[in-house]
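All remarks here apply to the structure that follows.
Right, chain A next:
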Amino acid sequence: MTATEIIFLLFAAVAVGSALLAMTTKQLVHSALWLVVTLGAVAGCFVLMTAEFVAWVQVLVYVGSVVVLVIFALMLTRQQSTISAEVTGNRWTAAVLGLVAAVGLGATVVSGFHGERIEGNRIGTARSLGEAIFNDWVLPFEILSGVLLAALIGAIVISRSGTER
Partner candidate 1 sequence: MITAALTIPFVVGLALLFLRKLVAGRTAAWLGTVAMTAALVLFALVWEGKDKISGEVDVAWIDPLGARLHLGATALSWPFLLMTAFIGVLCCVWLIADDTAPALVGLVLIISASSLGVFASLDLLLFFVFFELALIPMWFVIAWWGSSTVRSSGHLDDGSGFKNVPAEVTARSAATRFLLFTVTGSALLLVGIVLVARDSRSLQLTEIGGGPLAAAILIVLGFAVKTPLVPLHTWLPDAHSKAPTVGSVLLAAVFLKLGTYGLIITSTLLSESFADVAPYVAGAGVVGIIWSALACYAQDDLKRLIAFSSIGHMGFVALAISTMTDIGIAAAVFGSVAHGLVTGLLFFLSGSLKDRFGTASMRVIGRGLYARTPWLAVAFVFAAVASLGLPGLAGFWGELLSLRAAYEVGDVLSKPYAWTVLGFAVLGVALTTAYFVRAIRLLAQGEPVAQDVDRDLDLRESVVGFALVASIVVLGLAPGLIVGLYDFQPVAVGAVTP
Partner candidate 2 sequence: MRSRWLYVVLTAALAVAVAVWAIPHLDGDPSTKVWVEGNDLLGISLATHVDRLAAQVLLLAAGVGLLVQIYSTAYLGHHPRYRSYALVIILFLLGMFAVVAADDLFVLLIGWEVMGLCSYLLIGHEWETAIARSGAAKAFLMTRVADLGLLVGILVIGQTYGTYRISEVLAQEPKNATAIGLLLLVAVVGKSAQFPLHTWLPDAMPGPTPITALIHAATMVAAGVYLVARLLPILVASELVMTLLALIAAVTMLLGALFALVQSDLKRALAWSTVSQLAFMFAALSAGDADAGSDHLLSHGAFKALLFLGCGCVMHAVGSSALSAMGGLRLRMPVTFWSMTIGFAALAGVVPTVGFFTKDSVLAALEHGREDGPLPGGVALLVFGIALLTSFITAAYATRLWLLAFLVPAPEGRAEAHEAPRAMTGPIIVLAVATFALSIGQPFHLGIGVLSTVVAAAGIAVVLVAWKRRRDVDLAAPWLISELWLDRPYALWIPATMRSSARAIVDVDRDGIDAYSQGSAGAAQLVSRILALVQSGNVQRYATVIAAGVIVFTAAAVVLA
């Protein structure tokens, strides 16, 4: 068992734990912060899997922007009547389904990919990914720009306050 593996397992443990907390804690903001931890840990895993660039993007986009957004949203929608329980009556169903999903996927991957190993020899640097994107994945990349624009405008239109014009 190499060092990377040990570190990966540690990250994994952190990710799972914090994810669980993020999904269960009663404090809205806490759960957002726990999510940050999870995503960070996942980013760590990325690094260990030789995907540096992805890891950085993950940290920047999520920790940098998404979570901030989320926290703002939480602030904005903080309501006077604080919600009693942070989880709905649906939670047992949810728990079962989540568990089944996890176990099912786990079983699938285990039966499919057991015994395989990752020899991290080809580092996913910004350059290599950039080449890949602009040589081979231009089309989806272009479309993606469209998606972003559309989402942006959609978000603006929807969230504009009723008073204007």
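Here is the rule we use: a contact is a pair of C-beta atoms (placed from the backbone, for glycine too) under 8 Å apart; a residue touches a chain by one contact, two chains touch by 3 or more; residues count from 1.
Quick note on selection: all candidates are chains of the complex that A comes from, given by their letters.
What you are looking at is a predicted structure, and each value in this text was computed from that prediction instead of being measured.
For chain A in this complex, the touching partner among the options 1 or 2 is candidate 2. Note for the complex: chain A touches candidate 2 at residues 88, 90, 93-94, 97, 100-101, 104.
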